[in-house]
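Below is one structure. I have some questions about it.
Complex shown without one protein chain; remaining protein chains in place.
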Amino acid sequence: MIIVMKPGARDSDIREVSGVLENAGLGVHISKGMERTIIGVIGDKRLLSSIPLELMQGVDKLVPIMESYKLAGRTFMPEPSVIDIKGVKIGGKELIMMAGPCAIESSEQIMAAARAVKKAGAKFLRGGAFKPRTSPYSFQGLEEEGLKMLKEAGEANELLTVTEVISEWSIEIASSYVDMFQIGARNSQNFHLLREVGRSGKPVLFKRGSATTIDEWLNAAEYIMSEGNYNVVLCERGIRTFETATRNTLDISCVPVVKENSHLPIIVDPSHAAGKTQYILALSRAAIAAGADGLIIEVHPSPKAALSDATQQLSPEAFSSLCKDIGKIAEIVGREFKNDSE
Amino acid sequence: MIIVMKPGARDSDIREVSGVLENAGLGVHISKGMERTIIGVIGDKRLLSSIPLELMQGVDKLVPIMESYKLAGRTFMPEPSVIDIKGVKIGGKELIMMAGPCAIESSEQIMAAARAVKKAGAKFLRGGAFKPRTSPYSFQGLEEEGLKMLKEAGEANELLTVTEVISEWSIEIASSYVDMFQIGARNSQNFHLLREVGRSGKPVLFKRGSATTIDEWLNAAEYIMSEGNYNVVLCERGIRTFETATRNTLDISCVPVVKENSHLPIIVDPSHAAGKTQYILALSRAAIAAGADGLIIEVHPSPKAALSDATQQLSPEAFSSLCKDIGKIAEIVGREFKNDSE
Amino acid sequence: MIIVMKPGARDSDIREVSGVLENAGLGVHISKGMERTIIGVIGDKRLLSSIPLELMQGVDKLVPIMESYKLAGRTFMPEPSVIDIKGVKIGGKELIMMAGPCAIESSEQIMAAARAVKKAGAKFLRGGAFKPRTSPYSFQGLEEEGLKMLKEAGEANELLTVTEVISEWSIEIASSYVDMFQIGARNSQNFHLLREVGRSGKPVLFKRGSATTIDEWLNAAEYIMSEGNYNVVLCERGIRTFETATRNTLDISCVPVVKENSHLPIIVDPSHAAGKTQYILALSRAAIAAGADGLIIEVHPSPKAALSDATQQLSPEAFSSLCKDIGKIAEIVGREFKNDSE
Partner (left out) sequence: MIIVMKPGARDSDIREVSGVLENAGLGVHISKGMERTIIGVIGDKRLLSSIPLELMQGVDKLVPIMESYKLAGRTFMPEPSVIDIKGVKIGGKELIMMAGPCAIESSEQIMAAARAVKKAGAKFLRGGAFKPRTSPYSFQGLEEEGLKMLKEAGEANELLTVTEVISEWSIEIASSYVDMFQIGARNSQNFHLLREVGRSGKPVLFKRGSATTIDEWLNAAEYIMSEGNYNVVLCERGIRTFETATRNTLDISCVPVVKENSHLPIIVDPSHAAGKTQYILALSRAAIAAGADGLIIEVHPSPKAALSDATQQLSPEAFSSLCKDIGKIAEIVGREFKNDSE
């Protein structure tokens, strides 16, 4: 970290700041410019978390030099992490597809979805049982009943399962039914919940918040990882901008940015980014071309009958065709997409 | 709601859509333009929540005409609500000031803060015991220990108390110590938590999320109110934009917009919006001038010693001077600010 | 367009609005709901441009149903436009690559750049002679001197040329030197300039503004096209959001959105979106995978010596390798990329 002093800062101000830093066990490098003095701080800046340097006499501002996350960063783990969930590896050479309906609606619906996505090459079945909806008057999910259906459909089709959790209570219920927890965008800075899924020990699919910077996202991942749970898969699903032609703006650049700064795998959710089925194929191709480790896509056996987010769910046929496409792009970017079921 | 048909929609498409609406018990008005037909839907659009009209043949898009919240809206309650908390009224003629440190640090600190803010005219003492911090390595709050100190300081100075809750567990703990719960910006779409504070029956200070539109915010308030808890006070604290000169961008316009669309009181938090003490006075004046029902401001008896958000906490002297200012602006906009302690 | 009346609007209000519409030669459809009346307007809404309907008694709001651009839209021209510039076709099956340095610095530099990008398969040589820089103290371009060098380098290497124009004066100068004008992001709503390039008759590469919606962008294209110049190629180069990890946020979704709503070709500029060379390959792959008609990329024969935007210019080697990649992705998405020079 660097401390920039104000133009008129006195020598005594500079000495006082230096003294505080040295008392905290940190090294100090003073550099006097023509108009300002800057003070370089050497050592672990977490030692400073309880010292309000910004308020000291003569201090203008603090400039962070290094990222504040540790466990999620490349410095901590220089090689990409591969998350192994019951033998399915996320972040390795193989691209992983997660798919299924937005909400679990019935045993028949989730079973039909499972069959379809398995056939197309998906490894994970997704389905919501606890739905955080913008309006309390919208459909809120089948809860435990739905999770049973999800588990059944997953087992019958040899698919792993992932579902969103939204509270301690839902973690407890979901724990015995699914293979992976999802943290949704609206809870991406619900630090209490992040700690809880961290403690659960179960792998976590961690969506970026719609107004969360990549840096804040990696810091939030730290809440999960600092509980000892390193099985975190990041998921970009669009950020909020002024553009309204799509539901969110897919931040495609975040794929290479995350790859540069973190060792965690990252997949992309084109369904929530686009909000409209007609854009999903283009965004899926783009995500894989940009280097994503996989996709999570909403697929409904009969989209017109869906109870939730009908406009963004693909039909089984559209999903199957998308998967074939992805397989071809995978090769060009040095990856592979296997369809075991074929 | 209006259904806009595609340019080439056939008569049979239009008949099919009309049929679906009529079956749902809704009225239908068809209007054929030169290039397109539009279908007006008459009745409660919640009857449509399970019908994916967007996917029907020939449909281009749905255009909502009315807001989707009910209890928070002016249609439901045309007169402004006044929330009465143990005799202190928020939303009436009198402006209400809430103040105190970002985090409760010690019995001495919160007691000193309480004395200072009471003297300046505050009616509520604020203080965080559960701190949602961006990095897990920052100070996280004193939890129940801190709440005891808050309660003691409040009682000793005849101040009501408000603290942020972040989970079912923290609601349970805080319940017996404070007069009002705060929902922070990061949990503004944590619908599970909103329902829980709704059920608690305690008054709620409900902060806007940093990427939440006013419409989504009022819909989220509906989660609290639909549990029967109508004692909701809204709080604007800045939204996330591309500008980085301030921590957030205070959306001052949201004050008159909320007043027009909702009957709920709204206060402003200039401390989190600005992120820097030197801007707090200007933003506080602006908020009251724009019609806010009060302010919540971070005040620390000794800002330089603060463990959390040091740069944005006012000294007791600065806060006292700010309150005097507010009193003068209050009169001009037809309000009043009483300092009982003088 | 639809006119939504206020809940308490009287019959006389509705009659008055209808009367105004009918006088303007428009058709009217009235639809009475339970709480509100809506009035559908049938006919060309441009007839209304001088009538302030929003201010009439009882009117709540106007809801546009159709886009306001005509010439740029799919309704006007249902098939994709192919822009032919001296035999090079943009928007057809072949992907088009434009490349060259940010700024023209010297005869040697632009000649070396031209040779390199030609060899890799580019069809257009780009180079800035009039640089709009954030600070007036940065390098501002070689102006006419630079354009001569650009023309020479283009001709020597059989490349078409494109350069940014920023005023009537620069249009006049550039007119005899280049094959295509570029309108930069900062001038994307400089309507006076748009009309001028429209009148020039020369093909226009039209960049999206950093805070311009797709709808506004297509409306702005209308300024060029309404002067009779239909040779417009759109260029997405990133929008401004809260994320600062990249210089701008590449709105990859805008590629399929533009393809759906407009017949104009669209290319992508990954250099200005990313702002850093290490992300350009990933974004280029993504753009082509998403359906873009080509790319414009900054290439400098010796990036470390560049006078402008050094961090985002690729070396000739990196560009050549990128082009090979693009060729492979092109095939998968049903396009082709030819390297005539090989």
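Labels A, B and C are assigned to the chains in the order they are written; within every chain, residues are numbered from 1.
The rule is short, and it goes like this: contacts are C-beta pairs under 8 Å (C-beta built on N, C-alpha and C of every residue); 3 or more make two chains touch, one makes a residue touch a chain.
Bear in mind the structure is a predicted one, so any value in this text is a computation, not a measurement.
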{"item": "Hidden partner chain, touching residue among C:G25, C:P78, C:P136 or C:G334", "value": "C:P136"}
{"item": "Sole residue of B:I214, B:L264, B:L295 or B:A318 that reaches the chain not shown, by the stated touch rule", "value": "B:I214"}
{"item": "Hidden-chain contact residue, picked from the options B:F206, B:Y279, B:F319 or B:F337", "value": "B:Y279"}
{"item": "For chain C, residues in touch with the removed chain", "value": "46, 49-50, 52, 54-56, 68-69, 130, 132-139, 166-170, 186-187, 189-193, 195, 209-211, 216, 219-220, 222-223, 226, 240, 303-307, 310-311"}
{"item": "Chain A residues that touch the omitted chain in the full complex", "value": "2, 4, 7, 27, 29, 31-36, 38, 40-44, 63, 65-66, 75, 240-242, 244"}
{"item": "Where the unshown chain meets chain B, residue by residue", "value": "211, 213-215, 239, 241-246, 249-257, 260, 273-274, 278-279, 282-283, 285-291, 325, 328-329, 332-333"}
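Following the convention adopted for this analysis, only the chains that are shown with their structure count from here on.
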{"item": "Innermost chain by mean C-alpha position", "value": "A"}
{"item": "Rounded Å distance, chain B centre to chain C centre (Cα mean)", "value": "39"}
{"item": "Mean-CA-position distance for chain B and chain A (Å)", "value": "27"}
{"item": "Mean-CA-position distance for chain C and chain A (Å)", "value": "31"}
{"item": "Multi-chain contact sites of chain B, meaning residues that touch two or more partners", "value": "240"}
